[in-house]
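All protein chains but one are shown in place.
Entry: subunit A
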Amino acid sequence: MNYKFLNKVINEAAEVVGKTWPLYGFVTSNPLAGYEALPFFTALKKASPVFGGQTLPSGSVFRKAWQEKKIDEVILTNELNTVGIHSSIENTLQKMESVVFTDFPNDKHELDRLTVKWLSLFLDEGLAAWPMPFKDMGFYTSWRKLVVHDNDLMALARKNGHRLTTIPKTPEEALQEVLFDFEPEAFQEIFERHFAALPGWVGFIKYRVQNNSIWQQEYPISLLDYLAVRLWIASLIGAAIMSEEPTVVDFSDREIIKIQRCWLEAWEKSWQQRFFSEILKSSKRFDEFQTGPKNIIIGNNPNTKLKTGLAAQLVFCLDTRSERLRRILEQAGANTNVEDEPRYETFGSAGAFGIMMDYQHPETGMTYKSSPAVGASSYLVREKPVRDRQDAQKAYLKQGRKLSSYRYFLKRMKNILPSAFGYVEGSGLYYGAFLLLRLWSPNRAEHWLLKHKSGYEALYEPYITSAVPVISDRISSEVIANTKTGFSKTSAKIVLNPDLDEVSTLALYAHDFVGDKRAGSGGINQDKIEKEPSIIHSDNPLLQHHHHDVTSTIDDIGDDQKALIVKGTFDSCGWRSFAPLVVFTGHASKSANNPFASSLDCGACAGQPGKYNARTLAMLANNNNVRNILKKEYDIEIPKETFFIAAEHITSTDEVELFDQDIPASHLLLAAQLKKDLIWAQAQLTKERLNEPVNSSSIAKLKSNSWSESRPEWGLSGHKGYVIGPRSLTLKGEFSDCFMSSYDWAMDPDGNILKGIMQGPLVVVQWISNHYYFSTVDNQKFGGGSKIIHNITGKYGVVEGNGSDLKIGLPLQSVMKSDDEVYHDPIRISVLVQAPRRYIDQILKGDPKLKSLIEGGWILLFVMDPEQKNQIDAYKQMVQPL
């Protein structure tokens, strides 16, 4: 069999399932990402039988929305009539509710069970004290060496009249033998079915291969291995390689789907109607409120100076949870300032502030992706010790080693014979006491957990280098099945291949529009890779020993490029005048005993805190060389008085921590005032968010520390819209269900800034929104299922109960109020852009992929055209047959 052909078929077949990210770096991706080339409803139709799940909201969800008056009667009737349904609304509801889901015996039960048994043993990332033997030889080989001892499998084979013969040495040969009777044309369908049988596990293999995780480098697995093992077992136990019937029969009734679609679209349109009227009201109020243009300085004015009256500007990462904080902070100034002028101005930036970077943690030495997973990283940010705080830094690292020693001690005592028995008797009372402490006083218990009590931000400063990105999603299908060659090199080669220019479009959205010469090569300097092989192996934990002498080996990118990064942020925020204090506010969440904790962090950005990016940006913007270049080359003058700092918004408690250790004395008062205002804002914010009239701040804190809290916060649940436009559109209204990107079309004469936003943040928002949509419409299939029966597997994922498919999405407790009632409204994202229509036409002309997402209805795009009196128009979608 042709190896190349086989790989091609495997890669194409693998598109039927999504990618499963590990829970320590949760990514809210579209589970139907493989279907994005199709229009939305066509994709649903195709994916529904593959997954055997619901892809449209159920009758009871619509009924609830109807009762809560979320769906407008006129719009709904109109929708129904248009497609020729004239029965009553109640009647359509009843029809939808007549669809009942029930359990059917899984005809692949034994095959699934045996596959999962071996997969979970191999994929383990350190939960088992003793790893599977032969693991370093790769999945297929280690399985082959062990399975000869598997009496369970032998018994099933005997039942089927088979005996275990020699298993071929390579997975290709194994597949060849099993598929001997099949035509090559049938392969793709066979593979698709066997991938779709366990989408979660297969998705995780895809993750390991495409991202070439550190575990993958040590213990390689490929989709080819998976197929070889699964099909070999299947042929041995007599499970169908290709059953007569498709895996899941599509019982769904076209008539009911038609009704569901009408209801969905009516719901979306009803919300849009309200949304637009809110926007218009808000911007009208804003116009009335404005006495003069003194606070908005529009245009590329080289004379921009310090903005008068403002104490600070706060820039937030792309996230719905910042809206309340922004609104309340803006009021903070307005309410207390004698001149009744706002003290604070806020901006919404791109996700992760638009820096496509990886981050190397100074303590663990491990490298994390710290930017949206839709694109490859261009930079690697590391930390160097601040010169005069080396003692504190050493103490911090020592403390970390101590903590890890304690953890190791506990693990060791639990595991080893016969100490495990003595240990339980000696420590039982301590466990009992700590149990009560966690139950009754979570905040105090938190203090005793084996974690660092404070961050290291004051002890280190970030520095930025260019990096070979972890291979991007869009190109990685090339190497899905390939684990045999030296992987790091392979991926680097592919990234560098000038033919694959699509790599760059997403990777460099923060700055490619200013003409990065190396855009075609993904921003990678080939010489550097050859000279500095360690960059490629940035995951190498050995690097942690380097940070002592790191100053001598700093391999910075040029100041020009740094200036471009900073300019990118200013541009995309539509922002040119500066307050004395500018705060880049990243966000993260804190919750206890929560396997999905990272899904509440900077969600689309690989489940990492946003502070890494915020600190990097503040560091760059304070750099004098960068400021000089910005002034000389781009007419952006940052006043001497302006100082940049980073901060972190903890979204579960709404605390904001300022990383202000290096702040100059002149700014101390400002920072002190800001801190005071932030504490005040926290009280207001939690009161509104939690609906708690008193003590809301401490209730929020308790929730974040409580180990029995299954809903520490709602994350991005409830989001429905995305506003790309100036803050003036939204300032005088409440838009806590919207993402907001500060964008001013007047500052963007050629539409390049908008292009950056639409190709970056908008694509990310599409992923987030569809992740939430599918997790809500079928939490079992596309979400994580209920937390209460989760069983953590291998340190990276969860299964249900005794074992199941690996869960792929957000848990029930993140999107639903109860088992039966949704919290997140499952509708598609509506995006409002304030920009001339011609900008958008031009951008989409150059990006057919984005265009098909919009025309296909994965994103509902609306344009508020300032050249047409700000009239709001829907961007046309293609007609999708029912």
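Basically, a contact is a pair of C-beta atoms (placed from the backbone, for glycine too) under 8 Å apart; a residue touches a chain by one contact, two chains touch by 3 or more; residues count from 1.
Here is the rule we use: contacts and distances are computed from a predicted model.
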When you check the chain that is not on display against UniProt, which of "Bifunctional protein PyrR", "NAD(P)H-quinone oxidoreductase subunit 5", "Heme exporter protein C" or "Spermidine/putrescine transport system permease protein" does it turn out to be?
-> "NAD(P)H-quinone oxidoreductase subunit 5"
Touching residue (missing chain; options A:Met816, A:Val831, A:Leu844 or A:Met864) = A:Met816
Identified contact with the non-displayed chain, of A:Thr92, A:Ser697 or A:Ser804 | A:Ser804
Quick one: say which of A:Gly794, A:Gly809, A:Pro836 or A:Gly856 touches the chain that got left out.
-> A:Gly794
Return the single residue from A:Lys95, A:Lys117 or A:Arg389 that touches the missing chain.
-> A:Lys117
